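I have a structure I would like to understand better, so I am pasting it below and will then ask my questions one at a time.
Note that one protein chain is taken out, while the other chains of the complex remain in position.
Letters A, B, C and D name the chains as they come in the text, with residue numbers starting at 1 for each one.
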Amino acid sequence: MQLARVIGDVVATVKDQHLSGIKLMVLQPLTSDGSATGRTLVAVDAVGAGVGETVFFVRGKEASFPFHPTEVPADAGIVGIVDHWDVEPERPAKGPEPRTGNREPKAMRQEPKA
Amino acid sequence: MQLARVIGDVVATVKDQHLSGIKLMVLQPLTSDGSATGRTLVAVDAVGAGVGETVFFVRGKEASFPFHPTEVPADAGIVGIVDHWDVEPERPAKGPEPRTGNREPKAMRQEPKA
Amino acid sequence: MQLARVIGDVVATVKDQHLSGIKLMVLQPLTSDGSATGRTLVAVDAVGAGVGETVFFVRGKEASFPFHPTEVPADAGIVGIVDHWDVEPERPAKGPEPRTGNREPKAMRQEPKA
Amino acid sequence: MQLARVIGDVVATVKDQHLSGIKLMVLQPLTSDGSATGRTLVAVDAVGAGVGETVFFVRGKEASFPFHPTEVPADAGIVGIVDHWDVEPERPAKGPEPRTGNREPKAMRQEPKA
Partner (left out) sequence: MQLARVIGDVVATVKDQHLSGIKLMVLQPLTSDGSATGRTLVAVDAVGAGVGETVFFVRGKEASFPFHPTEVPADAGIVGIVDHWDVEPERPAKGPEPRTGNREPKAMRQEPKA
């Protein structure tokens, strides 16, 4: 999924019948520091999000899950409204590093931080 | 989904039989401010869109939903003709910001604008 | 789908059994003005395309539809050989423009050209 | 799948009901030399990963497999915690090279290294 801000909506009279009554919102994807990234897109809305809200959305067939059993022809859907999110400040990786070169037996488990 | 302008069509005599009688349109994806973005693509048309029209299309298996039960081998399909769309002018985010660093208990809900 | 030129083929003796007897072609995707764009890829061929031909191909699970009921593990497949395609010369958009800022009732439908 | 570092989490009260009780983590994809690459994303967690850990995640509908039969509307999911990984140092390719130009019968199999 990706974080996004709802920045608008789309009105379409002529459309696939399974989209009838479903809100079509324009989303601006966000990075984890809250800035805009990448292309805007149109998503169906399963949670009642409004313009200006921060949400997370899902891509692919999964976007139509909340509307089952209706087979909604959608490839992006808002599935949650974000209360807040937390990210760790940039820091050196504590997880495992790749080992290169001599391919000895793999024994040493590098303990990633819990 | 993405906004796009229909800019042409494709004629193919030799093709998968399940594509017979289905219109193949050339689309130019659009950003939310109406300018062209990214690669053109070929999409099946489920709503009778013509060259010059602004539409929204869906990517993936969902593109074949409007043709069920025929299993159309398509990965992009026009599912609506756009009447108009509205986007908010660029402005500072009103939604939640990420919190970094000290990971205290999460209590404060930042109210995104409705 | 995308337009592409068939530029080669791949020979693989050791492969998933469901790929046996299926031609593997190397494709160069094309823009709508016929020039090469993006990465080459390997696609299964359902229509008997040869090297040098212009085709359109489908991405995703749909690539295996023409081989049903065999579950071919493919994510790209040639589904048509292009006779020709037509694109409109670049011109100002005639479709609807986004409306920004003041969100009044949506009434005016801008007629896109047929 | 891709390698990633878990860099945070997301809290959402209003969300699709099938996401209830599922942890939503913020991931930073990694290259095979352990450096950050590409956009952060939000993934469901099926293996109990914590912030700071190195994991690999899956994109697409497959992200919901670990939660079957619940139809979780997710397009990215952590499916493993990485103990370590090994990569060969950069070196000239030992596998087959493409052959260009004169298309003679294909006989010579170039033996890629085992």
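In the analysis below, a residue touches a chain if its C-beta (ideal position, glycine included) is under 8 Å from a C-beta of that chain, and two chains touch if they have at least 3 such contacts.
Predicted model only: the values in this text are computed from it and were never measured.
**Q** Contact with the hidden chain only, please: which chain C residues?
**A** The missing chain touches chain C at positions 5, 7-16, 18-19, 24, 26, 28, 32-34, 39-43, 50-54, 60-61, 63-64, 71-76, 81-89.
**Q** Taking the full complex into account, what residues of chain D touch the chain not shown?
**A** Here the touching residues of chain D are 1-3, 29, 31-32, 37-38, 46-48, 56, 58-63, 65-66, 68, 77, 79-88, 93-101, 103, 106, 108-110, 112-114.
Here is the rule we use: only the chains that are shown with their structure count from here on.
**Q** Calculate how many whole Å lie between the centre of chain C and the centre of chain D, each centre taken as the average of the chain's C-alpha atoms.
**A** Using C-alpha averages as centres, the distance is 25 Å.
**Q** State, to the nearest whole Å, the distance from the C-alpha centre of chain A to the C-alpha centre of chain D.
**A** From the centre of chain A to the centre of chain D is 15 Å.
**Q** Residue numbers in chain D touching 2 or more other chains?
**A** Within chain D, residues 8, 11, 13, 51 contact more than one other chain.
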